[in-house]
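What you see is the complex with one protein chain gone and the rest in place.
Each chain gets a letter, A, B and C, in the order it is written, and its residues are counted from 1.
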Amino acid sequence: MMPVSLDTLNATDRQTFVTALDGVMEHAPWVAEAAYAVRPFVTLAALNQAMVEAVRKAGGERQRALIDGHPDLAGKAAREGMLTADSTAEQAGAGLDRLSEKEFATFHRLNDAYRKKFGMPFIVCVRRHGRESILREFERRLNNDASAEREAALGEIFRIAALRLDQRVSAPDRLRVHGHLSTHVLDTHGGHPAEGVAIELCEVAAGGKARTLKRAVTNADGRTDAPLFSGTPIPIATYELRFSISDYFARRGVAMSDPPFLGVVPIRFAVAEPEGRYHVPLSVTPWAYSTYRGS
Amino acid sequence: MMPVSLDTLNATDRQTFVTALDGVMEHAPWVAEAAYAVRPFVTLAALNQAMVEAVRKAGGERQRALIDGHPDLAGKAAREGMLTADSTAEQAGAGLDRLSEKEFATFHRLNDAYRKKFGMPFIVCVRRHGRESILREFERRLNNDASAEREAALGEIFRIAALRLDQRVSAPDRLRVHGHLSTHVLDTHGGHPAEGVAIELCEVAAGGKARTLKRAVTNADGRTDAPLFSGTPIPIATYELRFSISDYFARRGVAMSDPPFLGVVPIRFAVAEPEGRYHVPLSVTPWAYSTYRGS
Amino acid sequence: MMPVSLDTLNATDRQTFVTALDGVMEHAPWVAEAAYAVRPFVTLAALNQAMVEAVRKAGGERQRALIDGHPDLAGKAAREGMLTADSTAEQAGAGLDRLSEKEFATFHRLNDAYRKKFGMPFIVCVRRHGRESILREFERRLNNDASAEREAALGEIFRIAALRLDQRVSAPDRLRVHGHLSTHVLDTHGGHPAEGVAIELCEVAAGGKARTLKRAVTNADGRTDAPLFSGTPIPIATYELRFSISDYFARRGVAMSDPPFLGVVPIRFAVAEPEGRYHVPLSVTPWAYSTYRGS
Partner (left out) sequence: MMPVSLDTLNATDRQTFVTALDGVMEHAPWVAEAAYAVRPFVTLAALNQAMVEAVRKAGGERQRALIDGHPDLAGKAAREGMLTADSTAEQAGAGLDRLSEKEFATFHRLNDAYRKKFGMPFIVCVRRHGRESILREFERRLNNDASAEREAALGEIFRIAALRLDQRVSAPDRLRVHGHLSTHVLDTHGGHPAEGVAIELCEVAAGGKARTLKRAVTNADGRTDAPLFSGTPIPIATYELRFSISDYFARRGVAMSDPPFLGVVPIRFAVAEPEGRYHVPLSVTPWAYSTYRGS
């Protein structure tokens, strides 16, 4: 779906406006209607803010209905294909469509416990989390009291809405909903950027199992042509960058032991701020390396 | 078996001498007999050298018999429990007693190819190799010509004998048959050694699968009480040291992100010299680290 | 003097053209005249190239006259204020106008030796050198033979001319005559760029005596607002960056020893390529730091 421009939205009639924003707030066209009343918007941030305020002012009953309109995570509706297109894509992006039976049972148990305690579905902005992080959130929020948890649910709804707005509407400004992950390989044996280093980015599960997310090769500046993450939140999770260092030095004819002391260098780190800037560089010789969180 | 002292060996009669060194050279008591003739030995190195020279001077036929006295690696004899005690322990130490059927088949194929080309068993000092390294050696040496390969076989026999001597005989000197692997964790956030860091040493197979070899915790000096390897060759293989860094900083009350940027720091490196000194330290803050091959 | 645009030069008459480029080649208006004949120029590089080729094709006699038109370095003419404005500024920039009597005597001796051996003045593009580097060049080139040295002199004249062109003429392109020096301070204790670190850039003489060239303070990104060098060659010399690290950590309330282990961190390095990119970052905690040549 092509994004609609903010200018177009500002100029259009009520019906088109509401349709264009359909589903930004799940099953709640009244939020878009309330926003329509206060247009035009100079920025996307202003439109987003108007929708947030519409919910804030709507009172407990409508807020509750908004919350109740959300599906369970990895729930029966998801299994039976009855989610909105947005929810389907988001849950699939977080890997919730490929759970093992055991994991599905865990979600089922947590959903039940949550509904029993709070009488509403558990809502989380899944694009900001890896699978393990969602489960941690679930357990953590089960300890909240009802009022803190209703506030948490609204906060997550606003995050979901902001990400959907960011995809639906083009505007001069961008919402701060995206993270950034980049790397840089410096050859401190030769004193220059390391060109041609193969890099693999993996997501690492608690048991150590790794799933490859992306492969890239460093350019003449020792960087990848595109960031490893950008234009999306970085899911809260543990990652590993793997740098094929011995292949690089071998191509340059640098003397190494056999097998090389450093073959593939793994840098393992966790992302805690999905909207943060993470720069994870590597300075390396065949015998030593260092890394740090840069920005 | 308690080691016998070099002094005792020097003073004993021929029969006891030869029995004490039984099996240092597989199925070849004549080597110990030749050594007996040139005793006494001031050092273990001198006794070792005497046995090497006895083989060198023995001529092609006896050398060939010596070589032929060795069992196949992971061969039928091993499976049927028909090896000498030394060979059994050594092959088991290298994991050759727990091969999968597929790996067993690979060894079988290589043993056959080797016997077909060279007419003798493939001999390698297995205590100096991990399983993958043995296979690499096997493939590599299959490309040798017959004369280079006979020399290679004798070289391996001498390595095996030296390791057995080192275990059997106590002496003022030690043979240079042992490697040394140590680590050191420095907390560059606080400016002192990192005490209480849990460390895991794994052997990592080509596919990334890791097998834990040892666990340790750093002491007040940031070191492990005992070296990670000592008193034995370090098998040629890829290793990973895993440092539980966020647990350490959390105990010290250092502010970190949630989840911590650095949780478990993996340092992956390969050992190429089984008799080498490998010092692999870690300097670390919650946001940065570096390592190098020290000595 | 405001730069003239390349477009204007392309459109102007011969006399104005030659006047505008007066002195780009010292006392040699014929070079600009030759360039006029092949205008227009799409790029500044093309104009520069045309002037170089005019000299290359002019034959030995005119080349020799061009060389002879240059003043001695730190010579009598300089002392008596008889240089062209360009030469005066360039020699002053390299500190040749504030030599001690002893240094003046050294230049005098070298000028005499050079004239005696080669019968021409010693020419070097002084903007590319610190004082010590000029003397090293002088000694080194005294060992050349006459033909190599004439080529060296022309090469320096072309470098001088390119730098003068770069200042005189504005164009869509830039000649590659400028270096770039930058730094970046990363606080690996806190895991973010170090803001507010006072930095001093010094030139360090052989005896260790330092002359401050620039002071700056890092911004929120850990960088200086402007590069430490840009838009000019970086003179070949030894530099020291001094980072006031303990002041920075003290302001942030980080615990340190008294006096702090690291107070001012000096990074000493030499520039060998005046037109190079030098990035010299510092990663630092109160107890550790590292640096490297980046780009």
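Just so it is clear, a residue touches a chain if its C-beta (ideal position, glycine included) is under 8 Å from a C-beta of that chain, and two chains touch if they have at least 3 such contacts.
Nothing here was measured: the structure is a model prediction, and the numbers come from that model.
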Selected from C:P3, C:P29, C:G95 or C:P260 as touching the chain missing from the view
C:P260
So one chain is hidden, and I want to know which residue out of A:G75, A:P259 or A:P286 touches that hidden chain in the complete assembly.
A:P286
Can you work out which residue in C:W30, C:F104 or C:Y292 touches the chain that's missing from view?
C:Y292
In terms of residues, what is the contact footprint of the unshown chain on chain B?
186, 188, 191-193, 221-222, 283, 290, 292-295
Could you please point out the chain C residues that touch the chain left off the display?
133, 208, 210, 236, 238, 257-266, 268-270, 272-273, 287-293
List the residues of chain A that touch the chain left out of this view.
188-191, 257, 261, 283, 285-288, 290
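Just so we're on the same page, only the chains that are shown with their structure count from here on.
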Just give me the whole-number Å value for how far the CA centre of chain A lies from that of chain C.
48
Between chain B and chain C, what is the separation of their C-alpha centroids in Å?
58
Residues of chain A touching at least two other chains:
290, 292-293
